[in-house]
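Some notes on the structure that comes next.
Here the complex is missing one protein chain, while the rest keep their positions.
And then chain A:
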Amino acid sequence: MPPRLPLGAHRALSSSPSVVRVHLQLQRRSASTSPASPEIYDVVCVGGGPAGLSLLTGLRASAITSGLKVALIEGQDLQKNKLHKDASLESFSNRCSSLTPASVKNLQEIGAWSHVNAARVQSYQEMQVWDGVSDARISFDWDSARPLLSARKPTQPTTIAYMIENVNTTTTLLSRLSALGGVDVFSPTKVESIELGNDTEKLDLSSWPILTLSNGKKLAARLLVGADGANSPVRTFAGIPSRGFDYNRHGVVASLKLEGPGWGGPDHKIAYQRFLPSGPLAMLPMPGHMATLVWSTTPERAATLKSLSSKDFIAMVNAGFRLSATDLEYLHTMTSGQEKEVAWREKHTPVNERSIPMKVVDVQEGSVASFPLKMRHADIYTGERVALVGDAAHTIHPLAGQGLNQGQGDAAALVRTISHAVQTGQDIGSVLALESYNSERYAENNAMLGVCDKLHRLYSVESGPIVGLRSLGLRAVNAMGPLKGFFMDRAAGRA
């Protein structure tokens, strides 16, 4: 049974100390004079990212839940941040995600996937993962993951996952959502405060979150959905603790151009991930010659990488897939001149070029950025009239590319929970109605968080028996098709 969230745990929220004062004044005023009564909504979603938008689209797309009155509050301007239809295919956002077939299936079911800018989505059919210390390697593709005695059926999928810019995902969902209509969108609008409503003679809103927006409007939420990111103000309001730690690692991202479309050609794209002691280095295919980089490393090295000239940065990325951990350690101590140093060292480090990504020839101007890696998990995803989805509920190490997919899974599960509640006349904000959402998602997300965390720890070890064991593990898994199939099913979100 999930821990109970006492009503007393609700507390007023403010995003900054200056807002606290404003908020307190508001409270005092409302105590003396009768404030304008809030507008009543069934679902108020704070946060217009992929998870929040997917939730609202799911609710609007279903005949069962389309009768609900819903609102979206987003601090950014959703219209301004849309992807342009004719955006150049030579330029990609550095914020990309790997969408699993399960996530894509859900987007299809809610009618969104047909709105995607397909030219900017890149499916990949193979994954190459190797140990940066011992070079033990595992390759994933559906051909080698078949059952022992049967060939892969032609109807079976060949795609492991889809690389997509986050802005493409949100634009896709917004496009579907505007076609469906019926959402009161407040954007760009900030949430000034959230507090519980009053018990008046007529109506008792003492269990309802009342949101005061930066435009002065007040909304009462039967169900308040926190899709408002890792520092979720909704989670703070609900008094739900979120636990975890920082990895003391940063993820360096960049949009890159390679010398070609990849070793498998345009129809067989390959994702690469090399586990270095400082963290995994991943090169993920984008359309054409483009690729996106995620390099998890120490904050100091991330800072160095960001300070390099384009030429030195490109040299470092190429070196990251080719040179030894010791070489890389030295290269990170240099403030410039990596290009020449790498060229010289590569001559003395024989590699099978076809087993690693094609060489980077260009880095997109201004696309090198970094973000701190964290692991966070909320104690519970639901409270009275509150549900958390996406990063508000959990933050994961990006090494398996599961973050956005977990949020999509949350949104789909919450739509199912709300749908069942509507069909059986439950108050969709009640603790009881929301229980199934928490029980369905918590264990699954927790398992994924745990696996990715353990992988990170496993590959942070540079020497000793662990290196031998983990290499043995990789080789063994690589040799066993069915076991690999199981792992790939997990990665594809089919499990």
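Keep this in mind: a residue touches a chain if its C-beta (ideal position, glycine included) is under 8 Å from a C-beta of that chain, and two chains touch if they have at least 3 such contacts; residues count from 1.
Everything below uses one rule, namely that contacts and distances are computed from a predicted model.
The subunit not displayed here is recorded in UniProt as "Ubiquinone biosynthesis O-methyltransferase, mitochondrial", chosen from "Ubiquinone biosynthesis O-methyltransferase, mitochondrial", "Piso0_000171 protein", "Gamma-secretase subunit PEN-2" or "Mediator of RNA polymerase II transcription subunit 18". Among A:S187, A:S310 or A:Q426, only A:Q426 touches the chain left out of the display. For the chain left out of this panel, the touching residue among A:L203, A:A303 or A:V351 is A:L203. Interface residues of chain A with the unshown chain, by the touch rule above, are 1, 4, 40, 67, 199, 202-208, 222, 420, 423-427, 430-432, 435.
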